[in-house]
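First the structure, which I've put down as structure tokens, then a few questions once you've had a look.
Missing here is one protein chain; the remaining ones are kept as they sit in the complex.
Order of writing sets the labels: A and B. Residues in every chain begin at 1.
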Amino acid sequence: MSAQMVLFAVLATLSVVTAILVVVHRNPVRSALSLVCNLIVLAVLYLTLSAQFVAAIQIIVYAGAIMVLFLFTVMLLNLGAPEALRETGRVQGVVGVALGLSFLAAILGAGTISAGLGPSAATEESLRTGGTAEAIGRHMFEPGLPWHFAFELTSVLLLVGIVGAVVLAKRRL
Amino acid sequence: MLPVRTEYYLVLSAILFTIGVTGVTVKRNPIVIFMCIELMLNAVNLSFVALGRHFGHIDGQMTVIFVMAVAAAEVAIGLGIIVAIFRQRESIDIDEVALLRH
Partner (left out) sequence: MEPLPTQNLVWLITGLPLLGFLFHVFVGKRVGRAVVGYVACGVVLASFAVSVIVTLDMSGLPAEGRRAIASLLPGISEPAPWIEIGSLKASFGALVDPLSMLMCLIVTGVGGLIHVYALGYMAADRDHARFFSYFNLFIFFMLTLVLADNILLMFVGWEGVGLCSYLLISFWYEDMENSKAGNKAFIVNRVGDIGFALGVMAIFATFGTLVFHSPDGGGFLDMAARGVSEYGALTVGAATLIGLLLFVGACGKSAQFPLHVWLPDAMAGPTPVSALIHAATMVTAGVVLLARVSPVIVHSPVVMTVIAVVGVFTALYAATIALTQTDIKKVLAYSTISQLGYMFLGCGVGAFASGMFHVTTHAFFKALLFLGAGSVIHALSGEQDMRRMGGLRGRIRVTHGTMLVGWLAICGMFPLAGFWSKDEIIGYASGFGTAGPFLAALAMTTSLLTALYMSRLMWKTFWSSPRYGDASSADDGFGGGGAANALNLHDDHGGGHGGGHGGTHGVHESPPSMTVPLIVLAVFSAVAGLIGTPWAHLFKRYLEPSLAAYPAEHGIPVMAGLVVGAAIAAVGMGLAWALYAKRREQGAVLSDEQRQRILPWRAAANQWYVDAAFTRAFVVWGGAAATAVWRRLDDAIIDGLVNGLGTVTAALSERFRCAQTGLARLYAMTMLAGIVALLAGVVAWGLSR
């Protein structure tokens, strides 16, 4: 087993465990902290996939901004106490987990019987520089590609999001 | 030859996605449900990046960036809605917010 494989195994285990913790914690603050851990582990996984820029964004946007929003909301609504919400009944939990496991089985089965990915097209070059900010920036604004249109659309989306958030946050809805 | 096979990443992605899905179905705190949705989004992002590396193409990462932007907007709005609901009903139990029933 190579060093990379060992690293992957460790990271994969960590990410699965933290993800499960998000679900099983009764206290939303703990769920949020588990989610932060999960997002950071994913950022490291992105690094192993030689996606440096995405890893950085993952930390900044997800582990930073979005998590702050979550925690802020939890605090604001004072839902920290475990008794704030009754938790799911046993039947619902069992059904939910059973459905989830059957979903996993189905999706893995579908992947297994598919034709497979085939040989990798990755090159030394793509592995080394394929995830830098420069490569992504150049690709984003490459003439002839649709990405800059999506970029512009995203700016509109974020504007709408800001306006929507302000409207929702007003006292009188 | 890649150091770690892409299929492993995809299996990991499937597992994380399943955990997220299960969370959405069993939790009744909408904030946690949102977190589970973020888990699902991240699982998909992981497979995007892994497949992008596999095919030596940068488009996988491009998609991830836009998914993140959309997720950020979604969380902002979603949490805003939750705050608004809480203000009105003093509770955010998702089973009690059932106005759209028959």
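Some observations on this one:
We take it that a contact is a pair of C-beta atoms (placed from the backbone, for glycine too) under 8 Å apart; a residue touches a chain by one contact, two chains touch by 3 or more.
The model shown is predicted, which means the values in this text are computed figures rather than measured ones.
One chain is not displayed; in the complete assembly it touches the shown chains A, B. Among A:L11, A:V61 or A:L99, only A:L99 touches the chain that is left out of the view. When you scan A:M5, A:I60, A:L76 or A:A110 for touch with the missing chain, the hit is A:A110.
Interface residues of chain B facing the missing partner chain: 21, 24-28, 33, 94-95, 97-102.
Residues of chain A that touch the chain left out of view are 92, 95-96, 99-100, 102-103, 106-107, 109-110, 113-114.
Throughout what follows, only the chains that are shown with their structure count from here on.
We define each chain's centre as the mean of its Cα atoms; on that basis chain A and chain B are separated by 6 Å. In the complex of the two chains, the chain A residues touching chain B come out as 2, 4-5, 8, 12, 15-16, 19-20, 22-23, 28, 31-32, 35, 38-39, 42, 45-46, 48-51, 53-54, 57-58, 61-62, 65-66, 69-70, 73-74, 76-77, 79, 85-88, 92-93, 95-97, 99-101, 103-104, 107-108, 111, 117, 120-123, 126-127, 130-131, 135-136, 139-140, 147, 150, 154, 157-158, 160-162, 164-165, 168-169, 171, 173.
Contacts from chain B toward chain A in the complex involve residues 1-4, 6-12, 14-23, 25-29, 31-32, 34-36, 38-39, 42, 45-46, 49-59, 61-62, 64-66, 68-77, 79-84, 86-88, 92-93.
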